[in-house]
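One chain of protein is taken out of this complex; the other chains stay put.
Take a look at chain A:
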Amino acid sequence: MDARLSGVLKSRDARPYLVAVPILLAVLAIDHGQGRVLTLSSAFSVLQQFATIGPTALALGLTMIAREFDLSVAGMTNFAGCVAVLCGVQDPLLGILAAGCMGLVVGAAQGFLTIALRLSSVAATLGGLLTLAGAGYVITGNATVGYPRMDVALMVNSPVLAIFSLRSIFALTTFVAAALILAYTRIGRDLIATGSDPQAARVAGVRAGLMVVGVFAVSGFLAATGGALVSYSIAAASPAALTNTLIPAVAAAIIGGVSLSGGRGTPLGIAGGVLLLSMLRTGMSAVGIPPFAQDLGTGIVLFAVALADAEHLRMRFYELQRIGRKRPA
């Protein structure tokens, strides 16, 4: 095989796309030629799923690349949805702007706390998650808030070029922008360096602290704007509605090749992870697999990826073989 092609196939970014192939084949086999899978409407549906999970997964994934962990993204999507719905009745753009600014500020604050007080980002953002969830209940009075602008709800969901919607176009744009920044700018390089070895980056002259604050601000912004759009699309916001975004976001980032120890992973890979999960869900729904079995499917994929990631797998195998060969005296 061409060395370059084999390099691409072995890269961690390619993994979700490679895993997608057998999954698609499996779903097609279950479909058994009834034509429920390969349709424009299922492509649309996959991209709608992508738009729901994508920004949150990207937000979390970017913090993971910087060797941090932003758990607050789940609370952020919820809370931002409530903010947008409450502020965006007159002007929907104002709602999104309010949500985005809130995300940026809260994210930056969490990053600042992490750096200034040398907190673990898991602890700091777990606090953020709970605080945002609580704040959601406060501003909505613990009730689902309807969004009276049905025109906006229809607009963000209506198909563009058959398979896209405004929401999915936004999500895809954030991924493209993040990919370009990581690949071609000094900020991207410094972010990867910070995640790869924070001390080494600092010694080299990278402002590692600033990178961490920045990545948390961006994470907050992405999760918030994504959440605002989701709330618009369902014409409602509830403080409890979206708490189930965290697990898919983590799963997508890990499947997409983001390393838990930082420094590795790309937006392209995370996008692949999100796409894979969306395909899995949509495909399984299309062929009539019940939701509980869908979770099982996702779980198996994640488990397989975790196994493939195990750095010491070779050593363990070696040990097992050796113990198998001869028992020590």
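Here, contacts are C-beta pairs under 8 Å (C-beta built on N, C-alpha and C of every residue); 3 or more make two chains touch, one makes a residue touch a chain; residues count from 1.
As a convention for this text, contacts and distances are computed from a predicted model.
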Problem - "Error-prone repair protein UmuD", "beta-galactosidase", "Sugar ABC transporter ATP-binding protein" or "3-isopropylmalate dehydratase large subunit" - which is the UniProt name of the missing chain - result: "Sugar ABC transporter ATP-binding protein"
Fill in the blank from the handout: Out of A:Q34, A:Q90 or A:Q199, the sole contact with the unshown chain comes from A:Q199
Fill in the blank from the handout: Of the candidates A:G111, A:G128, A:G263 or A:G297, the residue in contact with the absent chain is A:G263
Fill in the blank from the handout: Absent-chain interface residues of chain A come out as 184-187, 189-190, 192-193, 195-197, 199-207, 263-264, 315, 318-319, 322, 326, 328-329
